[in-house]
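Take a look at chain A:
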Amino acid sequence: AGCGGKKATTGGGSGGDGKKTVKVGLAYDVGGRGDKSFNDAAYAGLQKVQSELKLDVKDLEAKEGESDNDKIQRLDLLAKSGYNPVVAVGFVYAPALAKVAKKYPNTKFAIVDDNTVQLPNVTDLLFAEQEGSYLVGAAAAKKSKTGNIGFVGGVQTPLIKKFEVGYIAGAKKINPKIKVQVKYISQPPDFTGFKDPAKGKTIAQGMYDQGADVVYAAAGLSGTGSLQAATADKKWFIGVDSDQYKTAPADEQPWVLTSMLKRVDTAVFNFVKSVGDGTVQKGDVRFSLKNDGIDYSTSNPAALGDLPTTLNDLKQQIISGAITPPEK
Partner candidate 1 sequence: MIYRVLAKSYTRTIVAALVALIFSIAITSIVLSVSGFNPPSTFQAMFEFGKEPDSIVNTVNRAATYYLSALAVAVGFRMNLFNIGVDGQYRLAAMLAAAAGGAWALPVVLHQVVIVVVAVVVGGLWAAIAAFLKVTRGVSEVISTIMLNFIASGVIAFLLNPSRLATKVAGSNNIGTKPISSSGRMPGITYPGSELKVYSFVLVAALAGFAFWFMVNRTRFGYDLRATGLSQSAAVASGVDAKRMVVVAMCMSGAIAGLVGMPQLLGGSYSYSLDFPTGIGFTGIGIALLGRNSPVGIAFASLLWAFLDQSSQILDFNDIPKEIVAITQAAVLLSVVVVYEIVNRVGKRIDQRHVAAQLGEVPA
Partner candidate 2 sequence: MSTTESATTGPAVELHGITKRFPGVVANHDIEIEVAAGTVHAIVGENGAGKSTLMKILYGMQRPDEGTIKVAGEEVSLHSPADAIARGIGMVHQHFMLADNLSVLENVVLGAEKLHGIGGKARRRIEEISRQYGLGVEPGRLVEQLGVGARQRVEILKVLYRGAKILILDEPTAVLVPHEVEELFGNLRDLKREGLTVIFISHKLDEVLSVADTITVIRRGTTVDTVRPGDVTARQLAELMVGSELPVPELRESTVTDVPVLTLRDVTVRDAAGRAIVDDVSLTIHEGEILGIAGVEGNGQAELVEAIMGMLPVDSGVISLGETDLTGLATRRRREAGIGFIPEDRHRHGLLLESPLWENRILGHQTRPPNVKGGLIDRQGARRDTERIVREYDVRTPGIDVTASSLSGGNQQKLIVGREMSDAPKLLIAAHPTRGVDVGAQSAIWDHLRHARADGLAVLLISADLDELIGMSDTLRVILRGRLVGEADPATTTPDQLGSLMTGAGEGSAA
């Protein structure tokens, strides 16, 4: 059942605006709700919309291996049924959005992680993942006693590459001689790497066995497996996208050093709110350390110890432009 169980009109609704009630539509990337990272963050934003703005919402899931037509269909249905604004989660929606947004000029759209669609009614929600990754990279290097840390990527896409590059740069900033083990679970177009905790676990275990004592998993749900490995070996783990300390089981929580926060929830919420206020911004909206769209989590102070001092310092340098973490 869809979110909140609200009844919606079936097809045939008139195009977009002119309606009194605002209804918010959201289309997930593969992985969907429950991935404990990217999509879940979007969902959190949507929940906030529902509870704080008291708006009707509708979220639709994608299917593995579907074609552009399916995505067009999904966005089109939302727009056609009067959902406005409509949020597309993930760069895979770009070609579909380009078509649908043209068809419904009065509907406001947003897309996460892409700015190839340049239309007056499309807002591109972009994140500086490298900045947050830089910070947690620094945290890992500081925390590491062995001078050996790991990075587990879900799927080897340019997006995840950004996390890797930022992480390594941050770590090297602290310890130029640090060894970083890098491993991806799957290769595109095979996207199962984002949802294979078993492999996330095996890889992290391998890294710990090879001497790493901190592992950063930018791997969607597969990261939960890596956290299990960390708990078993009593080593450190760094989460991604959402604050994974909050979703981890109690016995695993102590080993979550921090998480790189990519505030898709904030982005979604702000975007919806701005549509309501009439202050909606078209084109690129960038989220970074500067506007709290990117951050690191401090929900496990026992583990972090005095790390925040260093991290906040680096953060200020990045915000001020003194440091520019690399993107590739």
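Keep in mind that, in the parts below, a residue touches a chain if its C-beta (ideal position, glycine included) is under 8 Å from a C-beta of that chain, and two chains touch if they have at least 3 such contacts; residues count from 1.
Candidate selection criterion: all candidates are chains of the complex that A comes from, given by their letters.
Please read all numbers here as calculations on a predicted model, not as lab measurements.
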Within this complex, chain A touches, out of 1 or 2, candidate 1
In their shared complex, candidate 1 is touched by residues of chain A numbered 1-2, 5, 7-12, 58, 60-61, 64-70, 72-74, 76-77, 81, 91-92, 94-95, 103, 113-116, 156-159, 187-191
